[in-house]
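Mind looking over this structure? Questions follow.
The block that comes next holds subunit A.
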Amino acid sequence: MALLEARGIVSGYGGMEILHGVSLRVEPGQIVTIIGPNGAGKSTLLKTIFGLLSVKAGSVTFNGTEITGWSPDRIVRLGMCFVPQTENVFPSLTVQENFEMGAFIRTDDYRGRMEEVFEFFPDLKARRHVKVGALSGGQRQMVAMGRALMLDPKLLLLDEPSAGLAPKMVELIFERIKEINKSGVAVVMVEQNAREALKFSDHGYVLASGENRFDDTGPALLQNEEIGRLYLGG
Partner candidate 1 sequence: MLELTVYGIIYGSIIALGAIGLTLIYGILRFANFAHGDLMSAGAYLVLFLIHVVFPVLGVPQERFGGTSFGWPLILAMPLSAVMTALLAIALDQIFYRPLRARRASPVIVAMASLGTAFIVRNLIYIFWGPDKINYFPGLYRPAWQLPLDIRIRPDELIIVVLALSLVALVYLFLQKTKLGKAMRATADNPDLARVTGINTEQVRLWTWGIGAGLAAVAGIMYGVNAQLYPEMGWGFLLPLFAAAVLGTVGNPYGALIGGLVIGIVQRLSTEWLNPAYQPAVAFLVLIIVLLVRPQGLFGGRS
Partner candidate 2 sequence: MELTRLIVSATFGVLGGWLWSFFGRSVTARLGLALVGAVLLGVTMLFAPGEWVAYLLAPAITACLYAVLALGLNIQWGLTGLFNIGVAAFFAVGAFTSALITKAMPTGLAAEYTKQLFGLNLPFIFGVLGAMLVSGVIALLIGLLTLRLREDYLAIATIGISESLRLVFQNERWLANGPQPLSGIPKPLFCLVEDPPCAWLPGFLKELLAPLDSRDYDVILLVMLVLSLIFIFWVLQRVTWSPWGRVLRAIREDEWATSAFGKNVFAFKVQAFVLGACVMGIGGALFTASVSTIDFGLFHPMSYTFMIWVMLMAGGSGNHKGAVFGAFAIWAIWMGTTFLSDALVPFQFKTQVFYVRYLLVGVLLLAILLFRPQGILPEEKGQK
């Protein structure tokens, strides 16, 4: 059974329709990357799956539960977390407080989980009590992912985790994503660094103009000449 299955999603902002029937399937433990030109509707797809935008047609099923039209705070409880592209941290809170907020809906003792999350991001350990607003862009991105991991999710949605970061930092973030995935968390991400991302993706989707164009395994997409020319910059 697929972990996440989105079928024929139609959605957009206000009266403007951006997705015209997009489908996406994620198996447990997979990394799935969505690529495509600007305005293709990649972020819109993530936001719609997560309930931030309303689904005008189509359905979303997560872990056997139909979640079409659910609000984010209900979806979060099923084990799906979302890291927005920008403004994805609480800048005036410390790193640890950000993680605590990530665990807001947990009623059990989450201290053990917090240490596990700090293990994913050793750089943050020493900065536990630093306000996130004072951290670098890459570190903020890690805080954002750490916050989302506090709930021990089955699926993590990442909207352009490497946007605006220095190449070295991009590499580091991708490493972390691989490690997180190895711990059993499935990942769906939207990426501009498509070539790099597809290298470690189990599956890739190409969106254009709000529709599915191609989908295949990561390596297969990388070898496909047409895709390379059209979507991966030659």
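Note that a contact is a pair of C-beta atoms (placed from the backbone, for glycine too) under 8 Å apart; a residue touches a chain by one contact, two chains touch by 3 or more; residues count from 1.
As a selection rule, all candidates are chains of the complex that A comes from, given by their letters.
This is a predicted model, so every value here is computed, not measured.
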All of 1 or 2 sit in the complex with subunit A; the one touching it is 1
Can you tell me which positions in subunit A touch candidate 1 when the two form their complex? 50, 52, 72-73, 76-77, 82, 84, 87-93, 97-98, 100-102, 104-105, 133, 147, 151
